[in-house]
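The complex is shown incomplete by one protein chain, all other protein chains being positioned as in the whole.
Going in written order, the chains are labelled A and B, and every chain counts its residues from 1.
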Amino acid sequence: MSDIGFEDKVTPQRPILTLTTDFGLSDPFVGVMKGVIAGICPAANVIDITHAVPAFNLLEGALAIWQAWRYFPVETVHVIVIDPGVGSERQPILSRMGNSWFIAPDNGVLTLVERDVRRDGGLVRHRSIQNPQYMLPVQSHTFHGRDIFAPAAAHLAIQIERGAVAAESFGPVVESILQLRIPEPIHNSDGSIEGVVLKSDRFGNLLTNVAASDVPDTSGGWQIEIGSRRITRFVRFYAEAEPGEVFAILGSSGLLEIAMNRGSAQQATGIAVGMHLRLVPNEREFPN
Amino acid sequence: MSDIGFEDKVTPQRPILTLTTDFGLSDPFVGVMKGVIAGICPAANVIDITHAVPAFNLLEGALAIWQAWRYFPVETVHVIVIDPGVGSERQPILSRMGNSWFIAPDNGVLTLVERDVRRDGGLVRHRSIQNPQYMLPVQSHTFHGRDIFAPAAAHLAIQIERGAVAAESFGPVVESILQLRIPEPIHNSDGSIEGVVLKSDRFGNLLTNVAASDVPDTSGGWQIEIGSRRITRFVRFYAEAEPGEVFAILGSSGLLEIAMNRGSAQQATGIAVGMHLRLVPNEREFPN
Partner (left out) sequence: MSDIGFEDKVTPQRPILTLTTDFGLSDPFVGVMKGVIAGICPAANVIDITHAVPAFNLLEGALAIWQAWRYFPVETVHVIVIDPGVGSERQPILSRMGNSWFIAPDNGVLTLVERDVRRDGGLVRHRSIQNPQYMLPVQSHTFHGRDIFAPAAAHLAIQIERGAVAAESFGPVVESILQLRIPEPIHNSDGSIEGVVLKSDRFGNLLTNVAASDVPDTSGGWQIEIGSRRITRFVRFYAEAEPGEVFAILGSSGLLEIAMNRGSAQQATGIAVGMHLRLVPNEREFPN
């Protein structure tokens, strides 16, 4: 096949696998996946991204792996199992994107990674995982994390450890995989930008879909309208604001966030995921 | 001793330890256990099964390790610390069951594993851990996970790494260990089966004590009575049902579950752990 040469050789190394799921940590699901992996590829370094994606929430799963994957070494295998369609016709996918590997159900959870890799001109190639030798001998209809995704990832890890990945052995190339419709920020002719709140993090910081690159200058030149609230203060770091003050900030994922110093902006403002916001350039100077 | 030859030789390998506790992840308890293990057996691959067993809940601990252990490689050392009797006369136990090792207090938490290993004709041999060389020099009365179970597991891991386990060096064989009374399903003469709800998982799926092997045919031939509710729908996978529909399913642990597609059966039905259920064969066909 024409792509063997392309994906074939990697530097032999201790393989890294990451796990992103909605399984939680109360049940033995995640531990079981790690047991399956350890049985196939004992040298694998398995790292949890998060297992607290809200159940069945594909958008939050897509965000979690998107926030994390760039900080992992080349050839890392990212396994994402938010899988409400487990047991149905939806296919398990192996994707080569950039210099990383992704194993996930074909349900949109890779949308944001693929968008960025394509934007950067990186390689994107998806395959349907069909090789039964990369699955457990008996497969349930309800736990493919254990029966398909974990063993497939571990078999890929063995190939990475040896320095030769035979991606074509997993299954045939598929032209495209399902994409979530995630709203992009809208740039209006009056210079304003419309966005939406994507998630609230552990600290109550509200992440929006507006990226740093959407807002070329935040040095006091903007205000944010959201609900009945106006936010006129932009800061560079949390402690720059007074405790309890609500402000906007470019967060560590490169997204505009609404946040608070030593408090939860989400609790203090009642702003919820899905609410729309508008960035409006100032006519006159606002106090900063 | 006559059993040395039996347990002695194992294939030298990177040892795997698993941890199942009710310690939670808020306090440093689990991290401390891993520190003790790393100091004794630096090569050990330590995998969390779960630390969210409800405090002192032996049944949930027994279920968690039972659901998980078969998916780990041969010679894995499973450490289970749900231990309300810590500091009292209850003994720390090292059990050889099947091709795996278990280290736990003698309080019933190994009941389900032992039941299955005996059913399959596997080896079961319990020892009381008494060798002070396998414990921390100073032992508290309240944290034997740190002072006894973790170091004993790590010393066993070293022996596995070297390929020679001296099980007799841990302590003397004990004939039997404490067994939890976990209700078995009852097969009535009218063909019905009586069971009980054992736990609710992260998704709100309700696991019962009725196993797949108890229900030879679920192709529309049964209904479930539980409380005032009748469940007539059996599916193979979650997405086969409509969102919000309550149904029965054979789950990934081999147990009959009451579940819902994209929702929590536990929340929707109010069915609680401990409730009794009855599987009744259909006289006439039910719509499926």
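Note that a residue touches a chain if its C-beta (ideal position, glycine included) is under 8 Å from a C-beta of that chain, and two chains touch if they have at least 3 such contacts.
The structure presented is a predicted model; accordingly, all values stated were derived computationally and were not measured.
Residue-wise, the contact with the chain that is not shown comes from B:V32, picked out of B:V32, B:V124, B:I182 or B:A211.
Touch with the chain that is not drawn comes from one residue among A:V10, A:V36, A:I49 or A:V197, which is A:I49. Mapped onto chain B, the footprint of the missing chain covers residues 23-32, 34-36, 38-39, 42-43, 55-56, 84-88, 140-143, 146-147. Although one chain is not displayed, chain A still touches it through residues 13-14, 16, 18, 20, 25, 45, 47-52, 64-65, 67-68, 71-73, 76, 201-203, 236-240, 249, 251-252, 261-262.
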